[in-house]
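Every protein chain of the complex appears in place save one, which is left out.
All chains are identified by letter, namely A, B and C, in their written order; residue positions are counted from 1 within each chain.
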Amino acid sequence: MIVVLKQNSDKERVERLMQHFTDMGLRINYSEGEDTTILGLMGDTTRLDEGDIMAYDVVERVQRVTEPFKAVNRKFHPEDTIIEVAGRKIGAGYFNVMAGPCSVENEAQIVECAERVKAAGASFLRGGAFKPRTSPYSFQGLEAEGLKLLLEAKRQTGLPIVTEIMSEKHLDLFADVDIIQLGARNMQNFMLLKELGRCNKPILLKRGLSATMEEFLMAAEYIFAGGNKQVILCERGIRTFEKMIRNNLDLSAVPLVKMFSHLPIIIDPSHAAGRRDMVQPLSRAAIAAGADGLIIEAHNDPKHALCDGAQSLDLDQFDHVMSDIKRRAEFEGRVMMP
Amino acid sequence: MIVVLKQNSDKERVERLMQHFTDMGLRINYSEGEDTTILGLMGDTTRLDEGDIMAYDVVERVQRVTEPFKAVNRKFHPEDTIIEVAGRKIGAGYFNVMAGPCSVENEAQIVECAERVKAAGASFLRGGAFKPRTSPYSFQGLEAEGLKLLLEAKRQTGLPIVTEIMSEKHLDLFADVDIIQLGARNMQNFMLLKELGRCNKPILLKRGLSATMEEFLMAAEYIFAGGNKQVILCERGIRTFEKMIRNNLDLSAVPLVKMFSHLPIIIDPSHAAGRRDMVQPLSRAAIAAGADGLIIEAHNDPKHALCDGAQSLDLDQFDHVMSDIKRRAEFEGRVMMP
Amino acid sequence: MIVVLKQNSDKERVERLMQHFTDMGLRINYSEGEDTTILGLMGDTTRLDEGDIMAYDVVERVQRVTEPFKAVNRKFHPEDTIIEVAGRKIGAGYFNVMAGPCSVENEAQIVECAERVKAAGASFLRGGAFKPRTSPYSFQGLEAEGLKLLLEAKRQTGLPIVTEIMSEKHLDLFADVDIIQLGARNMQNFMLLKELGRCNKPILLKRGLSATMEEFLMAAEYIFAGGNKQVILCERGIRTFEKMIRNNLDLSAVPLVKMFSHLPIIIDPSHAAGRRDMVQPLSRAAIAAGADGLIIEAHNDPKHALCDGAQSLDLDQFDHVMSDIKRRAEFEGRVMMP
Partner (left out) sequence: MIVVLKQNSDKERVERLMQHFTDMGLRINYSEGEDTTILGLMGDTTRLDEGDIMAYDVVERVQRVTEPFKAVNRKFHPEDTIIEVAGRKIGAGYFNVMAGPCSVENEAQIVECAERVKAAGASFLRGGAFKPRTSPYSFQGLEAEGLKLLLEAKRQTGLPIVTEIMSEKHLDLFADVDIIQLGARNMQNFMLLKELGRCNKPILLKRGLSATMEEFLMAAEYIFAGGNKQVILCERGIRTFEKMIRNNLDLSAVPLVKMFSHLPIIIDPSHAAGRRDMVQPLSRAAIAAGADGLIIEAHNDPKHALCDGAQSLDLDQFDHVMSDIKRRAEFEGRVMMP
């Protein structure tokens, strides 16, 4: 951590600040230039807060020179993390496709989806029981009933399931879910992150719409800090000024995660653009960029979907996209699950 | 709602789509141009979801022409809402300053802050018991103990309190809190919004860091939809590309809220910039733009604050800023509370 | 174009507005709802300006339903444009790699670069003679002398050249340049766009750092409007909140350009991230997304480059990346130039 001091600062106050750092067990490199005096802090700076230091009158600026995340940092854990769930491996060359409808609507629908996406090669069934909607007047999901239908589809097809949690109060309901998804709008719901850190299940952590990579990895760090090391990152599009699409898939996230972290990262091409015709080109780019998997919306009859139909492939389109995905994963030398 | 059809769409499919809208009780204006055919939907379109309509193959684009928020819309409620709490009025020309430390640290600290900000003219005491922090290794607040200390400060000074909730599980703990604050990162924590909609307390709803005004007002609409009509909006800075400040106070939010909604809006100049030296100029601009109040961080000893010290005024600086605020509120013809 | 009228507008004023549109040769569809009255304008609306219409007191909102670009719109020109220059084809399945140093520094440097990138398989030599720099104190390029050196490298190797223009005054100097590049910061330098529209050379048009796709295509439309139909689009990273990289490559731009326009689009993975270690993964993603080519910085000794060294590959690294590119272009069924 670099602390830039204000010009002509009072000596005594600077000494008090330096004492404060020494008391915290940090070593200080003091460097005096013409216009600028700098303190370089060495030791464990993850507990330091830039704001706290800025509170000292003599401080002009504070800059981190090391990442604030530790447990999820590749520097301290060089090998790729592999997450094993329901017989599937995620990460480190293993490639997974999670597919299914936006919302669970009824048993026939979710079972048909599960059968078809399994036949096409998906390794997980996705589907929303609790749905975050920007309008209180929109369909909010079947909730607990939706979870039951997902589990029924799992029973009939053997496909493990991934579905979104929206409240700490619902954690018990998710006991038989294989992967718990945390949605983009809850990426910094710190209380929920803490609860998920205490549970013993893989978490699919979606990146917030305007979150930086550091904030994204710090959210994963929250889950690790609670003891849960099974985190799968998911990039699902960020907010940009573009009007032709809903969100803008950030494919730089893939190589950045690979450089800075050991966690697997999968891509959601459906929610990113919000356009069905973008799913295939974005999936192709994601595979080539090195993603560990894809999560794709596929529906048995998208024009009557109760939510987000614009981005859903129908099951025939999914078959077509899936065979393209397999060919590309093979070209990249990935091992397709299941 | 405007539905633009794809060129050369199949007649029968278009008819099926039109039937769908008619079945929902909407009237349709059909308009055929050279390159473009448009359906204009009339009636109550708040229940319609753009994504659902986009799912139809024949649809190229969907555009709303009316706002999706209703209960908080000034169109349907032309008079300013006034919220009365603990003998103070908020909105419609009544001006409130809420002040206090970032975090509650101990009784002496919070009581001293309360006494001093009350003496300076603040009408509410603010202070964090539950603290949202980007790092799991940072101080997370005194939690339930912090709430007790706030209530003790209220008992000693008579100042009503405003403090942040971070989980639905804690709602009972907030029974004696005067105004419950919902933080920026939870603006779209829909489960918590629903719970707050069911409670009978004024809510200070902070705008998300990258939320549009429409999303901000839709979050308020969630609370209204649950039956709670006591919502105070709070603009606290949005994320922009600027590096000299932490967030960028969006003062356009004030006149826009006044045009599109009947709810009061207050400004947080402390969190916005994250710099103590910006609090006064931003407060001045906020008052002139028509804000209904300010929420300002003030601390008895900012250099030892356990969080966010960079933006906190000390109590002497607060006195100074407060006397400037009073002079300006008077110039604008506002009625200072208490 | 959709014109939403204000509630309870004066009849006579609305009629005057409608007369104005009729006078412009437009047809009007008038549609009256409970809360909202809408005029749908049909005919050639590209000359209409939203701002002009908003000036009428009775107007609440104006929304385009068709794209404002025409000449570059795929709707009116369904086949891919192929640009032929110096025996190379660009677009429609033909794949080009343009490579070379950020800045031309001296003859030995630029000739060595040209020879090596040609040997590796590049079809164009890139290199900056006029350099846009954010600081007036940074190296500004060799200017006219740099152009001479580029042409010398072309003479010795046969590689056609692409280089950036920064002023209308310099157009004569670019007479022998094969492709003129217009930089991101000049994407809306309308006077320069007009001049380039009048010249008879292919233009490599770089997208502005915060430009929407519509603005990007409208810049190309400016060049077309002057009579020059040889425009190659280039995505080079947009500004986002991410701090780990300089800019954020927007790969959605590739499928969007393919849907909405007939022009070729190439990708600049070097400037996008500003990190050498991102060039390969971003190149891979670009090819898979359907890009028509890449423009890559490669330098004979990057640590002494006079500008932007952070993102430059050295010539050995370029060889390595280039062989990966060829293998992938082949997988995609593209025809590598030359």
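Everything that follows uses one rule, which is that a contact is a pair of C-beta atoms (placed from the backbone, for glycine too) under 8 Å apart; a residue touches a chain by one contact, two chains touch by 3 or more.
Given the structure is predicted, the values throughout are model-derived calculations rather than measurements.
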Which shown chains does the hidden chain touch?
A, B, C
Kindly state which of the options B:K6, B:K201, B:R284 or B:K326 is in contact with the chain not pictured.
B:R284
Only one of C:I28, C:L173, C:A225 or C:M259 touches the unshown chain, namely C:A225
Of B:M191, B:L205 or B:V254, which residue touches the hidden chain?
B:V254
Which of C:L26, C:L149 or C:M166 sits in contact with the chain that's absent?
C:M166
Give me the chain C residues in contact with the hidden chain, please.
46-47, 49-57, 68, 132-139, 166-169, 185-186, 188-194, 209-210, 215, 218, 221-222, 225-226, 239, 274, 302-312
By the contact criterion defined above, which parts of chain B meet the unshown chain? Give residue numbers in ascending order.
210, 212-214, 238, 240-245, 248-252, 254-256, 259-260, 272-273, 277-278, 281-282, 284-290, 328, 331
Spell out, residue by residue, where the missing chain touches chain A.
2, 4, 7, 27, 29, 31, 33-36, 38, 40, 42-43, 61, 63, 65-66, 75, 239, 241
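Keep this in mind: only the chains that are shown with their structure count from here on.
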Numbering shared by both copies at the chain C-chain B contact, with half separating same from different
same
Go ahead and note the Å separation of the Cα centroids belonging to chain A and chain C.
32
Chain centre separation (chain A, chain B; CA means) in Å
26
What whole-number Å value describes the gap between the mean CA coordinates of chain B and chain C?
39
Which positions in chain B touch two or more other chains at once?
239
